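Each chain you see keeps its place in the complex, though not every chain is here.
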Amino acid sequence: MNAKSNQNDRLWMYATMVKSRHFEACIKPAYFEGKTPVFNMAKGPLPGEMHLSDGQEPCAVGVCAHLRADDTVTATHRPHHVAIAKGVDLDAMTAEIFGKATGLSGGRGGHMHLFDAKVNFACSGIIAQGLGPAVGAALAAKMRGEDSVAIAYLGDGAANQGAFHEALNLAAVWNAPVVFVIEDNAYGISVAKKDCTAVARNADRAAAYAMPGHFVAGNDPDAVHAVAGEAIARARRGEGPSLIEIETCRLEGHFMGDAEGYRPPGEVDRLKALDPIPRYRERLLAEGFDAADLDAAEAESQRQVDAAFTAARAAALPDPSEVYDHVFA
Amino acid sequence: MSSPEAPTRKLTIARAMSEAIGQEMAADSAVMVMGEDIAKLGGVFGTTTGLLEKFGPERVRDTPISETGFIGAAVGLAGAGFRPVVELMFVDFFGVCMDAIYNLAAKQSYFSGGQVTCPMVLMTSVGGGYGDAGQHSQCLYATFGHLPGMKVVMPSNAHDAKGLMLAAIRDPNPVIFMFHKALQGMGWLGTVKRSITHVPDGDYTVPLDRAQIAREGRDLTIVSLGLGVHHALDAAETLAKSGIEAEVIDLVSIAPLDRATVRQSVGRTGRLLVVDDDYLSYGVGAEVIASVCEDGAISLKATPRRIAHPDVPIPFSPAMEHHVLPSAGKVLEAAQAMLEPAL
């Protein structure tokens, strides 16, 4: 994707947002299998918590459009859109979420612990845990004299964790080529950002680390693309870290099964009316993209996802005795 | 407290916990609640349902995702005369805030020579079995039990949950109140039915430092806690069909450990099996076995055994997770093996 023209990036961003959204759409019924009529998280082919990324796709594609396989991304407990945009093996990722032997880690990790070493992607279930590792990966590139970068994703809620402060300071002190990307969806589970964050804009916190801070309004892939492009280029040039805060939204509950009683009435409808994917399609069409091209990209995205789900469902569960493998390398 | 009590009013542990906290908040204005998602949401695990509505946002405070910050603040509040009940959503998150727990809260009384106490309850969910993977399924009983200055308890049923919570809030020390997700009674998690018990709606406490005999028996002592107690009881019921009477001890308290009750039982039965779902090495099983074996007055009829989660991160795939978790079947099998020579 490195040398892509902007229009190519835009088509890729559209196709990738669609792919991510379709991925989540396929997760939904699979997750509820075995969980109806009584919802019990332990049941069905996809047990445990499930954090969907519907609505947050612009954060993934606008940033990852600029990345290469040798760039590192650490994502969060809500990782699917970013994993897909980073180019994580879709089949192995899907199989991992189904806990299958063919999964990225043979079913050991699950949806919050997706690792794909080929594209240097990782995520985790502890808030702000990925920030330090991103600084380390960035420092590794710098020490080797390579121009690869690292991106650490985090939520608005994570910006109040001590790990955020430590990682940003460390990145600045070491002038590490890392970009911190806050997906501001206005909530950490049920707690509104405004009720737990001392500043209105987390981008302003960049000043505490003498690094550039950017706020991107409107959940707009093009706007994210522009700002991230500059921050990433800056990092590649050896000019150090940046912080980007992206205004986005979570169209689903915090996790599947969330009753969302903490939302003001009508909020989800308002957000859905602003769904970034149809908006982006409209913009691309208005700006002269060919509907047939978009449709083809869309169909190809969906085909890949459907194939991944089919393969994942067909794959074997791991042999239980393999549970002891890989505790140590 | 004023409603007429139905003699068989059954509650889940979640309801019992929130009822206890609510009653104590009504009785003592120093009691307050803090944590992530404990106000509007009523706690991810239902521990604070209804409290915001009853007591308002001053005393029921949603916090930022800042465990070190708000547990530290709770210690400050406790030192200043409040009685904060704080939630650490999953025990797995202890790694971001353990200093505030073990070096601050747990040592305040000691470092101050008793001048400043720390009456604080830290409630936290433990346990897996529902596919939530390796950072959301741990137990860490021994991690907390190992470090001095805090009491550590976990109920196996709703009756004890309420009584322990009332005792914990009133205790002048930091109390880690663990609750097991498989027993919590959240619809979305599935719940062992036996944990949903009659809960008196009045005021009562369950001692924080005493193990309970959950089932009497003469042939074998099975020591466990939380979910493991139910595995043990299930196994005991099966054993009883073949005339073997297992005594089941619910530790209730991890720290202090009620060694006397365990020793007394094993002294009678001569056989000890320990069951827990925490990691095996340096765990509850080791401490209980050592506590019995170092008592020269006890003579064993069989080699003591322990069942625990092996020293492996908790795998996501149910195919693997259930392979490593303790179960009634595994308890039964171990018990039978221990009894074989005697049969």
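Quick notes on this structure:
Chains here go by letter, A and B, matching the order in which they are written, and residues are numbered from 1 within each.
Heads up, the rule we're going with is that a residue touches a chain if its C-beta (ideal position, glycine included) is under 8 Å from a C-beta of that chain, and two chains touch if they have at least 3 such contacts.
As the structure is a prediction and not an experimental result, all values here were calculated from the model.
Overall, this complex is built from protein chains in the amounts A x2, B x2.
Methods note: only the chains that are shown with their structure count from here on.
The centroid of the Cα atoms in chain A and the matching centroid in chain B are 36 Å apart.
Residues 36-37, 40-41, 44, 62-66, 68-69, 92-93, 95-96, 129-136, 187-190, 310-313, 315-320, 322-324 of chain B are the ones touching chain A in the complex.
Only residues 38-43, 46-49, 96, 99-100, 103, 106-113, 124-128, 157-158, 160-163, 188-191, 195-197, 257, 261-262, 317-324, 327 of chain A touch chain B when the two sit together in their complex.
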